[in-house]
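In what follows, a single structure is set out as structure tokens and then discussed.
On to subunit A.
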Amino acid sequence: MRKSFAGLALVAVAGGSGCGQRNPSAIVAYGRENNSGTYMYFKEHVLGNSDFAANVQTLPGTAAVINAVSKDPRAIGYGGIGYVKGVRTLRVKKDAASAAVEPTLANVVTGAYPISRYLYFYSLGEPEGAVRAYIEWARSEAGQKVCEGVGYYPIPAEKRVAAPVAPPAEASTITVKGSDTMVILGQRWAEEYMKLHPGLVIQITGGGSGTGIKALIEGSTHICQSSRPINAKERDHVKAKHGKEAVEFPVAMDGLAVFVHESSAMQEISLDQLKGIYTGEVKAWNELAPASR
Partner candidate 1 sequence: MSTSAAASASAVGIESKIRARGLNAWYGVFHALKGITLEIPARRVTSVIGPSGCGKSTLLRCLNRMNDTIRSFRAEGELLLDGADILRETDLVRLRKRVGMVFQRPNPFPLSVFENVAYGPRIHGERNRGRLAEIVERSLAATGLWAELRDRLAENALALSAEQQQRLCISRLLAVGPEVLLMDEPCSALDPVATRRVEELMQELKRDYTIVIVTHNMQQAARASDNCGFMWLGELKEFDETGTIFTRPKDPQTEGYVTGRFG
Partner candidate 2 sequence: MSSLPPAAEDLFLRPRSVLLERIVEWTIRSSAFVVIAALVLIFVFVGKEALPILTSSAVHEEVDLVRMVAPLESGGFSWQPVSTVPKYSLLPLFLGTLKVTLVALLFAIPVALGAAIFTSEFAPQGIREVLKPVVELLAGIPSVVVGFFALMVLATWLQDAFGLLLRLNAITAGLGLAVAVIPIVYTVAEDALTAVPQVFRDGSFALGANRWQTAWRVVLPAAMPGVFAACVLGAGRAFGETMIVLMSSGNAPTVSLDPTESFRSFSATIAAELGEAVHGGPHYHVLFFLGAFLFVVTFGLNLAGHWYVGRLRDKMQGKSRLASRGGGR
């Protein structure tokens, strides 16, 4: 009995303090869990390695972020371009003076869109046999076509492999592990490649870029898919454990889109403004420069 009274009191305090209505213009910021490559990328390239504000809500997966933003007129979120649906993407400016750029294929490939990144494959030492064949194929003309099909962007022509080697004739299995962002892309590649070479089995699992790199360090996967570059510490771990380098292959490009609710008045945003929002310096939409609203 006493407890339920305390409950009523709690709700009354919560309601009475007006938390709900504190600021109609308040920004509700969503991000990704800190085990995602997207988190790391955003932190490095947008926040300049500052910490996220404590009240940035983190969700498991870009789809969850988009879903949350689509339901909340005050929300802002970011994630891979490949997913966008039901929310509005903002044009992004490198700084206040530069032009706002739409996150399109052309803009990402030319580098005009300021928050784009490479997606990578990593292998333990120089790949051989079927693993090498698969990586080269993914980076070839044929492999890069697959990227566009699932909403990512091909790597520039000079980084592609013109003539990928064929896999050895005997049957073998390739394991691929890592970035959640890349799971769908990885699966499409695998399907296509297995169609071309029926003797091959390619297994794709997610878990996050960090999980993939950890698997690489432990030697439990042939290929690690990662949406961020491996860091120095992890490189050292690989070297110490296996005496080989982790070899990096850019396999696709991805832009990070910034989303707001469809009803939002926002059209464009600068990297500085994004940094302000996600580090907690900017707390309300009306604090942003009127030009962008």
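A quick word on the picks: all candidates are chains of the complex that A comes from, given by their letters.
Going forward, a contact is a pair of C-beta atoms (placed from the backbone, for glycine too) under 8 Å apart; a residue touches a chain by one contact, two chains touch by 3 or more; residues count from 1.
Only a predicted model underlies this, so the values are computations on that prediction, with no experimental measurement involved.
Colleague: Out of 1 or 2, which chain touches subunit A when the complex is considered as a whole?
Modeller: Spelled out: of the options 1 or 2, subunit A touches 2.
Colleague: Where on subunit A is candidate 2 touching in the complex?
Modeller: Contacts found on subunit A: 3-4, 6-7, 10-11, 14-15, 17, 19-23, 26, 28, 33-35, 39-40, 43, 49, 51-52, 54-60, 64, 67-68, 71-72, 74, 207-208, 210-211, 214, 217-218, 233-234, 237.
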